Each structure stands twice: as structure tokens, then as C-alpha cells.
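My structure is below; once you've seen it, I'll send some questions.
Every protein chain but one is kept in place in this view of the complex.
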């Protein structure tokens, strides 16, 4: 009886998980999606807990309370720390999957070899390899993103690295196959922990050669792995709810990384093989060209005369945490009757949808956040394009320079605006490590400085103007 | 081994069925969808046939060949006969499901009572009830649509009808429950055939009170039932492929009937309870208003001067089989440099998408078939709206006459065009049985006659003009 | 006028009921008669329900996106797909069962085969009619960049 009730609860929870993701298709229903997901998770937890075989409650309560205690502060991190939190969370997910797989294996070893059916062993091996590599890989990724000092930020590569890693993984898989075929050989007591160690090691080696900038794509892939390890756990425990939720998670991870790749006009393999994050070689042999620097005052004047201002935020706005200043700027301009739109490139920043969350945090109505294709139609009518810490996503080389590494990537056509103001700290290139013609064109003026500071000055200047 | 291969084949077939429906989202990929579906079906048939338990091949071959022999001519029916063919096909589907359920029951009765587990019995009862009611219901629907003489076209209703039917169904279900609880009682040899008879009877009684015009919605529901009976068969045979394909079919049926309801602005219950297909009472007490009849010649002249002509086809075009004439008209107009668009109302005709297939049959490019919402934006710029055998779908009462039965139904706003020509045979109302203000307005001119004949004359007149 | 009872609604309610029974009764029954006397391994009800629920979700998602242009072909395509009952028919007809049972199977097989053949053929026939004026050129990207950025 209990069994049937729990199965029914699992079915309901699966449906609610699907609805949760479905409702994310619109900001209006998205919060309902979260509620639905949380309810589904609650059902899953409580109904599992209610199973008759669950007899020890103390540890459960302790572990659960501890998890809640750690989870709440983790949900309060600043929005710029969201990528590392996500990575950390994948690490936890991978760890949980790996540990459950390990526990089940030793449990069944103890109960007798007939418990270790082929299906179970295959699923366990898949689960622990995926789980533990996700664990260390995500942990390292989180560390890199957080900028922890003793973790090398730059990609670490060496000759033969890939063959070594491939070899390691090969050994792990080979051991896994052995375990599947003969789950209780005399050597299997050693093989199992060796697989775990190899998976842990492999996770680290997986992330070491990847630069901080390709991290989001990799995190998304790790997300998929975490999902797949949950699927594997579902096969181990013969639990369909795990399979459904894990598969949803897995497809989400793969699709998001595909979307990122597409928006960068790079193939999946190119992201994984291209070594984008590596040494950004200074563009050699180019004639030294001149930027036109401009003062806050004259920028203010031009802005005041505009009727359509398009703000193009990028990674620089995120690191400078300038979104609240940008909101003030938006208010100042809107108060003057100027139409202000935000042009959101799908891979602006370092996370899909990064700009949207930041600007939403600063209370900018999401109806003013315009997607790339839509805003590009309006760019020729745009009086001022204000580029705030964006670089690659406005680089016209993507359109007209065949040999550029970003050639073919869809961009926001800031260069078509009547005037361009660009806020950045220096003459350094962006993520792709290449010069940006936009900054050299006639109608572009640079406002050098930290995004938060510069926008702040713009606001002050505008406020002063309106004051007198 | 064979078992695993077949299961794998079933998995592949399920995926292909899903892709088949997915590819129907675009005419460009739709034929790929058919191929995918046919391949999936081929895989399902061949892999089942290859199962070791299938040992008698002669009957299989005979039945399959006979099926193919009957199927091919059935696929050659004229497009106006598509609704009846679909209904007939549902009848066959229901029959197959019912017979398999019956066969399995008697087989297991013979093998011993322990075979008749609760799950199997429930599934069998569901399968035979759904299957056999779909069988007779669809057969009757097909007959009504085909206009077979000894089948009453008009809805047949009598007092207490519904209670009687409900009673019959109740008895069938009650017997089913008894069978489930005690599958091999002494009386079960009688109960089973009684259930079958009741289901067959119920199918007939289900369709008798429904008028020919509500048939498409009902056919769609019967489609869903055919799907559900396949699902039930899947539960009987423990076969996931049947469950997947049946569920796809079931949801398709329900969604299409929902779409039809929505496009008629009627609730599901209203279609089922509203008795629309019944006596179309002549509109009483209305003052007799005047139509303006017009000659082919003057219509030709006006058409020649137009720059945008919107053709609004309806059920009348379908019954008159006028689509090829309409194509000639289209050619004549396009040759003169006139822009011609077709305004397709979602429930024009008697089947969802009815107009699209007919016009496509006449080789009219589907890019000129415009959906209601899109064409309505252009209607004020339209010089001539040519209504061919449509009525309800252009009735402005839907917009501005609160007490009209079709009030609130979205319509094609022919009344906004500069001139309206309407082709119909008489002053009779359309499906909803109500007068149409469009025909009385100043700028509307009637071209009375059969659609095929009138359009043919228009074409001749236009061709004559261009000749001299 | 007051709502009148009508049969399709009743039929729908009935089938909903039947399906619910399908879901709940076996569970209860399993409770009442635990581990029926060496019965065939009871097919996994819950797996089947999961498969059913998930396929229904897929069906709703996929059908909702079908182009309106193609609703008539869609009806005949799903019609063909529902002939999947052919699987059961083959099993019944071809196995080593009593002749009367196999006869029922043969009729079912005939009926399903008819649906398969006519369903797919007529769908394809209808779809062949849908034509664009010019051969549909998919808007090709201005020139696919050579392997965008592998340096």
C-alpha cells in the first residue's frame, strides 16, 4: 500500500517538475514554476521518508537540518557570485550521487554477490564516475570563478595532457567493465576505490586547461553530468522519479551549452577544442590606432539631446557591479522623455541571461530589455549607443572581418548608431582577446574608467543639469 | 537476446513516432514526418513478427496482405471524403483493440485463472469498452458523413435518452468491475460478452443524437478514444510502444477537438451539450431584409480594378468541389498583377485545416494561405473580399451582437473590405443556422449559384476580357 | 435553456474513470491479495503509468505546435499511428494459441493493416499537395565562416 502511494507521489512529482520547467517560458509564470518545483521536491522527500524501510530518523533530521542551515546562506550570495554558486551546487550534486552509488555498492557487496546484477553494476559505475568527476570538476570551476588565490586562473596545459587524461579515464572505464563482469572478484575490493580516485582526479584534470572565460559553457556541461548521474542513480535504485528529474536536468545543461555556443557562433567542438580561454596574444603588426577620449560633460550634453538611447551592457558592467548606477542613469534619461532601451546580447557577460538578472535586480522593467535581433532593427534610429563594459558583443569584426576569430558571431550593431559612447577601464581587449574596430570609428567616444564610477559621474552630471 | 533487440526496436519506434508528429509543425518537414512514422510502424511490425513466440506465419501474411489490399484504395478517396475515411479508420482501430482484448481474455481464461491479474483485467475491460464503442460509434459517424441513405442524418433524440445510455454504460462498467474482482466466477463467461454488446450498443447511442455538423469534433474525440484503447492494450500486453503511440494519438485527438471548440468560441461542454447540430430554427420575427444580387460581368469589372483581393473560402467551396476553379480564378487575377490572398478561418469547412488541403490540392501555394489573425490586419486595405461558400466564419454578429449564438467567435472581418462579393446558392443560413448581416450591408453583392459554377463563370468572363 | 446531459460527455467521464481505476485498483488489489499465487510476474504498473504520463506530456507539447495548415493531415497521421494495435494483433495471430483466438487476432491484424496503409498513404498524398511557389530556399547564412575561430 505504502509502496503504491509513494509511487503515485513520485509520478505527481515528476509531472510537477516538468511543469516547473514549462512555466519558466515566461517571466509572468516563472515564479509559479519555482513553487511547482519546490512542491515536487517536497513531495519526493516526504514520500521517500515515509517508506517503511526508512527506520532511522535521527541522522536524517540532523543531515537535513545541516543542509538547510548551509543552503540558506548560499542562496543569499550576491548576483555576481551566481556562477560560482551554481558550480558549487553541481559539486554537491555530484558528490551526493557518487556517495549514494558507493554506499549502494558496499551495501550489496555485504548482502551477497547475487545483489550485484549487471544492470545495477553498470549503473553504479556510471553513477560514481559521473558523480565524482562532476564533484571535483565543479569544485575547481567554482574556485576559479571565485578567484581563489591558490587556484591557477590561467589555463594550465602541457604536452600529452590529453592523452594522459584519456588514459586515466580509459583505466577507470576498463576497471568499471571488469567490475560489471565480475562484481566480486578478489581484486574488486581494490578496483572500486581506484575508480573513485580516478574519477576525482579526472574531474580536476578536466577543468585545469580551461580558462575562466569558457567556464560558463563548461559549467553547463557539468550541470548535464550532474543530471546524468541522477539518472544513473535512478537505474541503480529502480526509481523513475530520479530518471525523469535527472533527464530534465541533463537536457537543460546540454541545451544551454548549445545555445551559448550558437550565440558565439562556435561549434560545440570548437568551444571544447578551441582553447579560447588561453593566451590572448596581443594583436601583432597592427598599426597603432587612436581612440577618441571624451569628457563626462560633453557626453552628458549629447545624451540630453538624444531621443533614443540604447544601452549595451556587457561583462564589465557585471564585474563593476554598476547595475544600480545604470538604473539611476535610466531614470535620469527617462525623466527627460528620452526612450531608453537595453540591448541584451545572449552571451553578454559570463552566463546566459546574466545581464537580464543584473538589470532586473536594479528594478529595470524587463520589458525594456530587448533581444539582439529586435534591437538591431532600431539601431540606425538610435541617437546614442552607450556601451557599458561590453566588447566582443559589439565588435563589427564579427560582421566584416573574415579572418577574425569571432567572425560570423551575431552582434549588437552599435556601430550603426549616430553616436557611440563606450565605457571601459583601459585599452585592453575583451574575452576573445581581439581589437574592436568600433572604438576607432569616427562617431565613437571612449569614457575610460570603471563602469560604476563613470556611470555614477554621468548620473551626477545629468542630475546637476536638471537641478539648475 | 531477441527480447532485448525487440525492446530496443520498440524504443526506436517510439522516438520516431514522436519525431513524426514533431515534424508536422512545418509543411517543409511534414513529409519527413510521414516517412518517420511509416518507418516506425515498419520497425514495430517487423520486430514483433520476429519475436520467437510468433510461429504461425501463414495467417499473418494473409491478413496483412488483405489489409494492404483494402488500405490502398481507401487511401485514394477524394479529399472531400477524408472525414468519413478518418472515421472509418477509427472504427477499424477500435475494432482491432477490442478484438485483441477479447482474444487475450479468452486465452488467459483458458490458461488458468492466475493469468488474470487485477492489472490485466482492468486493462482488458478498459480496452474492450473503449475499443468497441469506438468501433460502432465511428462506423455510424462515417455513415452519417458519407450520407448513407438508411442512416438518419438528423440528430435522433428522445426523452430519457441520456439516462438510458448512462445506465447502459454503468451496467457495462459494473460488470467490468465484477470481472476484475473475480475474473473466473461462474457467471464471468456471460459477463464478458455482455460487456462487449453493451459497448457496441453504447457507441451507436453515442452518435445518434449528434448532427452531421458537430461530427468533426466528435470524430476527434473518437480518435482520442482509439488512442486510449491502444494505451489500454499496452497495459494488457505490458508493451511500452503501444502506450507511447496510443498516448500520442489520444492527446492529439483531445487537443484537436479543443482547438475546434476554441475557434468556435464554445466550451468543450457546450459542443457536447449544446445541441448545435439540431433543429436550426428559422430566425423568427426579423424584418425581411434585402440582398443585392449582382451579375458576373460587373463583378468581373470590379475584380479587374482591384489591387488586393482576399478570397474567403468556406464549407460551400468544399461541397461544391470548387477548388480547381478557384485556382483558375487565382491565376487569372495574379496574371493581372493583382495580389490575391486566401483567408483561412480555423474552422472553415467541416474539418480542422479543411480549406488548406483543398486549396493545396488545387496547387495554390501555401504561402498565400493566410491565417485569420494575420489577414484581419490587412482587411481594411482589401479592395474585394470574395466569400466562396463561407458563412458563419464571416458573420459580423460574432463581433457585435451579444445575443447571437456565435457571439465572441473570432471571425474573418470581410465586412471591413471595400467591396464584398459572396457566392452561395440560396438565402439559407450556414451551419450555425443564423442570418448574416454581412450579406445585407451596402457594399456586399451576392452572386447566387453553386460555387463551382459561379467561380467558373467568373473565370470565363475574366479570360474573355483578357482575350480581346 | 438548462444544460442537457449528453453522451460524449458521459463517455469521456467514463473513460476518465476507467483510466483512474486502471491506476488505483491494482494497487489496492495488490494490498488485498498480496503476491497472488505464483502468478505471472505482475507487469510493472508504475513504469507503464510513467510512460503513459510522459508520452501524454510529449503529445500535448508536440501537437500544440503543429502548423494549423496541416491539421487535416495530422488527423490522418495520428490515425495511422493509432494502428499500432497491429503489434498486439500480430502477437495474437502468430503465437501458438487456439484457432478461435488466432482468428480474432487475424481480423484485428487485417483492420490495423488497413489503417496503416491507408493512413500513411493518404497523409503523404495530402502533404504532397502543399507547395511553395518557388522551391523553398532556406535563408542561408551570409557565408558560413570557416570554422569560426580555431586559431
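Each chain gets a letter, A, B and C, in the order it is written, and its residues are counted from 1.
We take it that a contact is a pair of C-beta atoms (placed from the backbone, for glycine too) under 8 Å apart; a residue touches a chain by one contact, two chains touch by 3 or more.
Only a predicted model underlies this, so the values are computations on that prediction, with no experimental measurement involved.
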| item | value |
| --- | --- |
| Residue among A:239, A:265 or A:376 touching the omitted chain | A:239 |
| Contact set of subunit B toward the excluded chain (per top definition) | 1, 4-5, 7-8, 10-11, 14-15, 18, 240, 244, 264-267, 270, 273-274, 276, 402, 405-409, 432 |
| Sites on subunit C contacted by the missing partner chain, in the whole complex | 1, 3, 41, 44, 47-48, 50-51, 54-55, 57-58, 61-62, 150-151 |
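The rule is simple: only the chains that are shown with their structure count from here on.
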Chain grouping by contact, computed as though subunit C were missing: A | B
| item | value |
| --- | --- |
| Chain separated most widely from subunit C, comparing mean CA positions | A |
| Centre-most chain, if every chain is reduced to its averaged C-alpha atoms | C |
| Computed distance of Cα centres, subunit C from subunit A, in Å | 38 |
| Approximate Å spacing (C-alpha centroids) for the pair subunit B, subunit C | 17 |
| Centre distance in Å when subunit A and subunit B are each reduced to the mean of their C-alpha atoms | 47 |
| Multi-chain contact sites of subunit B, meaning residues that touch two or more partners | none |
| Set of subunit C residues in contact with two or more other chains | 30, 47 |
